[in-house]
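The complex appears here without one of its protein chains, the remainder shown in place.
This part shows chain A:
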Amino acid sequence: MIKAYIDVTLKKSILDPQGTAVKKGLEKLSLYTEDVRIGKHIEVLLKEDKIEAAREKIDEMCRRLLVNFEVETYSVRFEVIE
């Protein structure tokens, strides 16, 4: 099986008010950052055993439901599970 770890984030051009609020929160703790962006993490377990096939499936899932390309983008990491 293959586990896919998907990170869905707002496109760089889109303001992220949650990230800004957290950046300000960190500043209250004297922890200074250049930028904070918040996204969603989705884990999907697939019965496929080839990463290529898994990637195809995940891309379709992202295209058709998991990601709204008007405002979001995504990245995926795969792990083969014995």
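Going forward, a residue touches a chain if its C-beta (ideal position, glycine included) is under 8 Å from a C-beta of that chain, and two chains touch if they have at least 3 such contacts; residues count from 1.
As a convention for this text, contacts and distances are computed from a predicted model.
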Query raised in the report: For the chain omitted from this view, which of "ABC transporter ATP-binding protein", "Phosphoribosylformylglycinamidine synthase subunit PurQ", "Amidohydrolase family protein" or "Putative membrane protein" is its UniProt protein name?
Result: "Phosphoribosylformylglycinamidine synthase subunit PurQ"
Query - Contact partner of the left-out chain, one of A:M1, A:L26, A:A53 or A:V71 - result: A:V71
Query - Omitted-chain contact residue, chosen from A:M1, A:I14 or A:V80 - result: A:I14
**Report entry** Those residues of chain A which, in the complete complex, touch the missing chain
**Finding:** 10, 13-15, 17-18, 21, 65-66, 68, 70-71
